[in-house]
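All protein chains of the complex are present and in place, except for one that has been dropped.
Just so it is clear, A and B label the chains in written order, and each chain counts residues from 1 on its own.
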Amino acid sequence: MTTAVKEKDKKTRIPGMPPGHGNGDGLGGWGGGMPHGNSNYSLPIHPAKLGLWLFIAASMMLFAAFTSAYIVRSGAGDWIRFGLPTVMWIGTGALILSSVTIQYALRAVKTGKEDVFRKALLLTGLLAAGFIAGQFTGWNSLRASGVYLETNASSSFFYMITVTHFVHLIGGAIALIFVTIKAMRGRYNKNNFLGLELCATYWHFLDALWVYLFVFLLVV
Amino acid sequence: MKTSGRLDGLLFVLFFIIGLIACIWYLIRHDPGFLPLASEHGGFIDNLFVVTLIITGIVFILTHVLLVFFTFRYKGNGNGEKAFWYPDNKKLEIIWTIVPAVIIVALIVWGQVGWAKIFHTNPPDDAFVVEIVGEQFAWNIRYPGEDGEFGRTNPELITRTNPIGLDRTDPAAEDDIVVLNELRVPLDHPVLLKLRSKDVIHSVFLPNFRVKMDAVPGMTTTFSFKPTVEGEFDLLCAELCGLGHYRMRGYVVVQPMEELEVWLSEQREMN
Partner (left out) sequence: MASEHAVGTVEHHKETFISKYVFSYDHKMIGKQYMITALVWALIGMALSWIMRIQLAYPAEQMPWLETVLGRYAEGGILAPEYYLAMMTMHGTIMVFFVLTAGLIGTFGNFLIPLQIGARDMAFPFINMLSYWTFFLASVIMLLSFFVESGPAAAGWTVYPPLSAIAAAIPGSGAGQTLWLLSIGVFIVSSLFGSLNYIVTVLNMRTKGMTMGRMPLTVWAIFIAAILGLLAFPVLLSGAIMLLLDKNLATSFFIPAGLYIGGELLSYEGGSPILWQHIFWFFGHPEVYIVALPALGICSEVIATYARKPLFGYKAMVASLLAIAFLSFIVWGHHMFVSGMNPFLGSVFVLTTILIAVPSAVKVFNWLATLWRGKLHFTPAMLFAIGLVSLFITGGLTGIFLGNAPIDIQLHDTYFVVAHFHFVMGAAALFGIFAGIYHWFPKMYGRMMNNTMGKLHFWLTFIGIYLIFFPMHFMGTTGVPRRYYAFTEFEYTMQYGGMNEFITIAALITGAAQIIFLINFFGSMYLGKKAERNPWNATSLEWTTDDPMPGHGNWKGEIPMVYRGPHQFSTPEGKEDYVMQSDNTGFEGLEREN
């Protein structure tokens, strides 16, 4: 098909174009010449997925700004370091595991193992709840030891960054609940799992973002 | 679709010519250019400005002559007659990408020579050092006194009579002189301004000296220059600092070093 069109294109090429005056094929613009097929004209990615990736890009700019500001501000000389509570390590582990389980769920639904899929999804929910609980416990224990939002710029950044991540995570958790309900009602199968896929992508992002932030807060 | 347009073309021509004449007339008649120059590096800035003005002025006139001429000349009759088919010309485009790039790079290279003189050269050790501490809405001017050193300050000590919170227990603070809104600098002698602020951001602006630098709370900024004209000049604030921003008036007095020293010793006695 492609070659046929190309030939057609060559034949119908408009004669009499002054040399150097044409835009490529004499039709203006570029990338034309083949008005057939659609793979050329739109990205081979579902719009919703693309939208999600763009949202992720925007979120990354937000956290990049936070962490850059953190680096600049930490050079000011009044910076007080404090250790992160152990429970946050556990929460981090749970979040990483939940990323694994949601991927497992996705794989299961793709291969038609709907039983496994539901269990993996529920497990993901459980692990997410574990992370959320871990965050709350962590914040509480820090406050109990006298580290408040306004204590020092280091604690201000810590709370601001972790809470902002948490807000993103709440969005992911709502999506997860939504997907789980749909899954329980049997809405997903081998041929239809877009919602789950989006949710999984976002969840991986939350996970990767958290690991980055956690390591950043520990090291920098 | 019919559109009349003779009048529009004509109006563009008229507007351009009248505007240009008005501009030139205004420049000649009112000479609103720079304030009288009173510093060494200011000459460089003024020259750079004038050269940029000439270059951009030529570009402005050329592009507008073309714009106005085209609108005047190429009116269509709206009957679907064809225009000249001319979708691109690589050579032309390359030329008018490179030519502006070259001119502009030349301008900034020249600009950077001056920038380096102003900011990247350390002021000489014997520079006359003055500290300016901005506050809403006044300038506290501090001279280090004979020891050439500023004493410690502490915001907790700020009172009405001690506006910058000078710590009098510091020996270096003993001979510090603090006055309000009056910046005295020596003629033909390098001056180093050290700028701070007590509250919000201010900006020390000495228009005659082509000096401007923000006074930022929490840090010290500097600007060094050499006054070249004796007399009294304005000191303004150029960064929005509150409702009194527009009347944060200070004075700059340039006088020979000997007179300035006399004034300083008078002030010390009064302090």
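Here is the rule we use: a contact is a pair of C-beta atoms (placed from the backbone, for glycine too) under 8 Å apart; a residue touches a chain by one contact, two chains touch by 3 or more.
Since the structure is predicted, the reported quantities are computational estimates derived from the model, not experimental observations.
Undergrad: Sort through A:Q103, A:S141, A:S156 or A:T201 and give me the one touching the missing partner chain.
TA: For the chain that is not drawn, the touching residue is A:S156.
Undergrad: Per the definition of touch given earlier, which of B:P124, B:G148 or B:G242 contacts the omitted chain?
TA: B:G242
Undergrad: Provide the residue numbers of chain A that touch the chain removed from this figure.
TA: 5, 8, 12, 14-18, 23, 27-32, 35-38, 40-43, 45-48, 50-51, 54-55, 57-59, 61-62, 64-66, 69, 72-73, 76-78, 149-150, 152-153, 156-157, 160, 164
Undergrad: Need a quick check: the contact residues on chain B for the chain that isn't drawn.
TA: Per the touch rule, chain B residues meeting the hidden chain are 1, 3-5, 8-9, 11-12, 15, 19, 23, 26, 30, 32-35, 44-45, 48-49, 52-53, 56, 59-60, 63-64, 66-67, 70-71, 74-78, 80-89, 92-93, 96-97, 100-101, 104-105, 107-108, 111-112, 114-116, 118-120, 135-136, 155-156, 158, 165, 198-201, 203, 205, 207, 210-214, 216-219, 221, 234, 236-247, 249.
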